[in-house]
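Attaching a single structure in structure tokens format; questions to follow.
All protein chains but one are shown at their positions in the complex.
Chain nomenclature is as follows: A, B and C, assigned in order of appearance, with residue numbering initiated at 1 for each chain independently.
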Amino acid sequence: MSPNPIRYVTKVDLTKPGDAQPQVHNRWHPDVPFSETIEPGETVKIECLDWTGNQIGNNDSADDIKDVDLTRIHYLSGPFNITGALPGDVLVVEIKDVQPLDRQPWGYCGIFHKSNGGGFLDRFYPEAAKAIFDFEGIHATSRHIPHTKFTGLIHPGIMGTAPSEAVLKEWNSREGELKDSIQHAHDTSVANLPEPINAHCGSAEGDLIDKIAKEGARTIPGRPEHGGNCDIKNLSRGSKCYFPVYVKGAKLSVGDLHFSQGDGEISFCGAIEMAGVLTIKTSIIPGGMERLALKSPIFIPGDVQNHYGPSRYLTFEGFSVNEKGEQEFLCATTAYRQACIRAIEYLRRYGYTDYQIYLLLSSAPIEGHIAGIVDVPNACTTLGVPLDIFDFDIRPEALPVKLDMGSCALVKGADHKLTYDFKPFKA
Amino acid sequence: MSPNPIRYVTKVDLTKPGDAQPQVHNRWHPDVPFSETIEPGETVKIECLDWTGNQIGNNDSADDIKDVDLTRIHYLSGPFNITGALPGDVLVVEIKDVQPLDRQPWGYCGIFHKSNGGGFLDRFYPEAAKAIFDFEGIHATSRHIPHTKFTGLIHPGIMGTAPSEAVLKEWNSREGELKDSIQHAHDTSVANLPEPINAHCGSAEGDLIDKIAKEGARTIPGRPEHGGNCDIKNLSRGSKCYFPVYVKGAKLSVGDLHFSQGDGEISFCGAIEMAGVLTIKTSIIPGGMERLALKSPIFIPGDVQNHYGPSRYLTFEGFSVNEKGEQEFLCATTAYRQACIRAIEYLRRYGYTDYQIYLLLSSAPIEGHIAGIVDVPNACTTLGVPLDIFDFDIRPEALPVKLDMGSCALVKGADHKLTYDFKPFKA
Amino acid sequence: MSPNPIRYVTKVDLTKPGDAQPQVHNRWHPDVPFSETIEPGETVKIECLDWTGNQIGNNDSADDIKDVDLTRIHYLSGPFNITGALPGDVLVVEIKDVQPLDRQPWGYCGIFHKSNGGGFLDRFYPEAAKAIFDFEGIHATSRHIPHTKFTGLIHPGIMGTAPSEAVLKEWNSREGELKDSIQHAHDTSVANLPEPINAHCGSAEGDLIDKIAKEGARTIPGRPEHGGNCDIKNLSRGSKCYFPVYVKGAKLSVGDLHFSQGDGEISFCGAIEMAGVLTIKTSIIPGGMERLALKSPIFIPGDVQNHYGPSRYLTFEGFSVNEKGEQEFLCATTAYRQACIRAIEYLRRYGYTDYQIYLLLSSAPIEGHIAGIVDVPNACTTLGVPLDIFDFDIRPEALPVKLDMGSCALVKGADHKLTYDFKPFKA
Partner (left out) sequence: MSPNPIRYVTKVDLTKPGDAQPQVHNRWHPDVPFSETIEPGETVKIECLDWTGNQIGNNDSADDIKDVDLTRIHYLSGPFNITGALPGDVLVVEIKDVQPLDRQPWGYCGIFHKSNGGGFLDRFYPEAAKAIFDFEGIHATSRHIPHTKFTGLIHPGIMGTAPSEAVLKEWNSREGELKDSIQHAHDTSVANLPEPINAHCGSAEGDLIDKIAKEGARTIPGRPEHGGNCDIKNLSRGSKCYFPVYVKGAKLSVGDLHFSQGDGEISFCGAIEMAGVLTIKTSIIPGGMERLALKSPIFIPGDVQNHYGPSRYLTFEGFSVNEKGEQEFLCATTAYRQACIRAIEYLRRYGYTDYQIYLLLSSAPIEGHIAGIVDVPNACTTLGVPLDIFDFDIRPEALPVKLDMGSCALVKGADHKLTYDFKPFKA
């Protein structure tokens, strides 16, 4: 109710690496020192770095994506001390706005090289690629994916409260057990365990740095206890979120802002990643975890999401028969992968390369639904591509125009195959 | 363009079992005889039995659900001869309308007993249960789930073209391989292979019956090649669907009508199952499979789906840490199961039993999204419960009213536990 | 909660004129005898004649429109005795469904001749014209307006409770005063006063017929006290309506069903007029008129209206400078007429005649908004034409295709001008 500008609790520097900035951190640990205090009921602004902490440039080469240092990511603003929050409470966070920074009106979507991060389709598309998106108000366009334009459903990829010691221990142990049991069968990492290298512990000093660096949970996975890197595209402006509180002051952290993202964020660096500024307002429900039987975050989305009307989607079906033709059992993950492949096969007819489509499905407001999850042995998922993100008509009856689609950014001297030959079905 | 009533190509009898009606069938096979011919461009009406062929009654006992004969299900209307359709074409089907029958204004949602069908949550809820829904125009209410009402997003659970011999062989072999490899580790059936018992081959006669019964693919799973039992709630009125054609005349079949369904159809008999009537119009895209690179059906939904506004959902997050606390690897199926459990735990506070909520999540227009599918090791899914299906306020801030919620239909003499004690998280 | 079919309280005969059917009536009067009784809480079905009582045929001539007998219109089903409703109560009516009749899957939109009914644009388009629409499930198409198709936002044009004697007297006197004061300045009727000719008083007998015929208010205007012919396109399926009650039993009447209508229903016979069947459920709020300060009906629309997304409209602005270039004072009516003219001028480029466009703007789901009503001397209104009702792209940037648009139905031997030359603006 003040006529004054809204208070910033975090500012970031776009010219310095993330680990040079003590108001951000990149590990989940109960002992990361508070970066600022926020009163319940107060509306505040929080600047955030892009998730790589300024590693990626606005240019036409994917070299920086290929060489990205994945131990130096997810610089989160915070943790914030929400006055009065106690373990067992529920912290309510209203996301009042998310915006890119005036001083950096662009973002990027990347496909990581299979040997350095990978993504949902890395078995077919192992190379690195990139698309730069320019922001014009609410719209994004990309010189690397021509003839598309869409409105951002802008949101933080990561928001979460700090774990207690017990919760942290649980995370590290259950992920460790997974790694022990299945890593041998995978050629990419199945879980990232605590790693002191490049741990950034905010303003921690001395021994505390070592403790956090050694124990701190990595930020890649969202986790049921607190949300974290949940990458939910609809957790956007106007959303009201409810988080369990495990430590005094809640220690809320936020970052990994996305101008737009498709359901699944399939290329992993897959949203339109950006630096930006979040506006939030908090409140507390005392004892809310028990009163609401709340184990994982819940939320009510905002009322201004981009909407195209239900009939403005071309929807692809995907089933849990994998790309080799093998039947899997009720696997929604495989089913969604197949839906993605079907969309790629279809959209090629307009002249896009597979890598361009992969980037587009990652970053545009694609709808990914679980349709049927009980019809043994097939899970069925759907992937809806909005018709209105293209400036031409992609409906099956329309004549397929062949436009000059250029190329997404690739690594220097790239000579790799841009198309994958998926096995045809029997006819 | 005729002032005459629209032609019915199928009528059904609600007083006779499905297998006594030659205009329906319950196996996928290229040799099931045509039941009728439809001209491209013609609008026709097709009556359909409910999926069990009249096995379930409008009463307050779940005995019929418990004792349902699952070899006698999915009586599909057709197969229809679409004049001129040839292998390699794409068959376009516009779903012009789906309605319940005036003569049977009700439907049901069932939870199968774990030993006879089961469902997505049968490890927690092994018993049979049922809810009857009464149809009042566009709305459904249930005396078994009081204080809810919702508009049907009405759709066929099953629609598909017939497989060619090669496609059929592929289905049976890949599902057989799955069964061979993993059935031993499951206590419910992981796949249903061809089964002559109670095969209903439409109007086939003599040896053809034996051939179809022996070879015909079962109808439970949707399959990538033709759709089938895809159970996509948004494949509703006004949708335009594109199917691959494998046999002359396409042999389109349809059935398993749903007045409403939540994403996932989690209780398996999980939509509001009903008999009803479909209105469709077809056309053909010659050589469309190659021109559209079409391997699986695609569709564009209609423009009148029920819509609540994005902010009218309470959304639960689910991650791929299973109910025992074990970490699974990017499993969207497990993640969605957790989101369902979170919703059950929450909605209990209003006095519903777990079985009532399970039925509600199955049948109401729940939104199930794949949120993040790359953040190893956790897949994240969301389950959105529309606020507006309740006649009280389920938002966290509202005081939790305790209303008389009665009970869903249970088996006679049921003495089983209605609540499952999910393991608490560490705090 | 009964498994039985829903009870019909009215059936109509499509082969007989309206005035031969005692279950309908065409005057508002407190003494029209009840046609049936409905219990609060009961769901019932009500068949309705089209508004002209079967005067219009499915053919390619507008002769029947030109010669329509406007003293024989608005045959309303009812009035219904809602058990327990008393003056001062509020009658709640849930519109559970509205459907065309299976036995007549078509409707019509007409432009009345200026000398027999006229319409919003009759000063420019004085001749009669007609379009027949065929219903295919939720969609309507017209051979008279090619290359369009839309989903019906189906609704009753008329729904209202009976007036008390005092209310009836008020209506007749205030409309009489208007007629006395301004009729001389108009060349079409400004109000229709009680008219015994062709009054149809339902099942009234003897002297009562004369009384009702002499005093009964005409049905053309909606009226603030009870709704009546309000022609609100969004008062559609799922709507919950609240009506003042003036007489014992409420005497609810309903009719004039529309498969679709644009805001304004500008051609007067301007919706897609049809016979059909309504499903309703009622309840009573005792003393509700005072408790809710209710003088005019209010309603909450249903949740399944066709929706195209906000960006799928081409929107025309209209201001209160009339077609002669004269400035009028804050007149929203003139402003909306100008918006209609702007849309006609624009849509001509595709080859439609003005009469076809006039019919289309009347019958399609056009959005008509009051934008600014205070910026003296100009009111501003907007008229939004959905892009998605056309099978070609009407956006300004798209190349204007010239398609064969045929013609709407005209009167036999018609030789009139189909285009009006609106005055250009100064440049």
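In this text, contacts are C-beta pairs under 8 Å (C-beta built on N, C-alpha and C of every residue); 3 or more make two chains touch, one makes a residue touch a chain.
Because the structure is predicted, anything quoted here is derived from the model rather than measured.
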item: Touching the absent chain when the full complex is considered, from C:Y108, C:F150, C:F319 or C:F390; value: C:F319
item: Touching residue (missing chain; options A:Q104, A:S283 or A:N322); value: A:Q104
item: Touching residues on chain C - with respect to the absent chain; value: 87-88, 90, 92, 119-120, 164, 166-167, 169-170, 174-175, 177-178, 182, 188-192, 220-225, 227, 229-234, 238, 242, 244, 246, 263-268, 270, 285, 288-289, 292-305, 307, 309-311, 313-319, 321, 325-333, 336, 338, 342, 345-346, 348-349, 367-382, 384, 387, 395-397, 424-427
item: For chain B, the residues touching the chain missing from this view; value: 307-312, 388, 393
item: Positions on chain A where the hidden chain makes contact; value: 1-6, 43, 58, 95-97, 102-106, 134, 136-139, 143, 151, 237-238, 279, 281, 302-308, 388
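The rule is short, and it goes like this: only the chains that are shown with their structure count from here on.
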item: Interchain centroid distance [CA atoms averaged], chain B/chain C, Å; value: 39
item: Distance from the mean Cα position of chain C to that of chain A, given in whole angstrom; value: 50
item: Two or more partner chains touched - positions in chain A; value: 307, 309-311
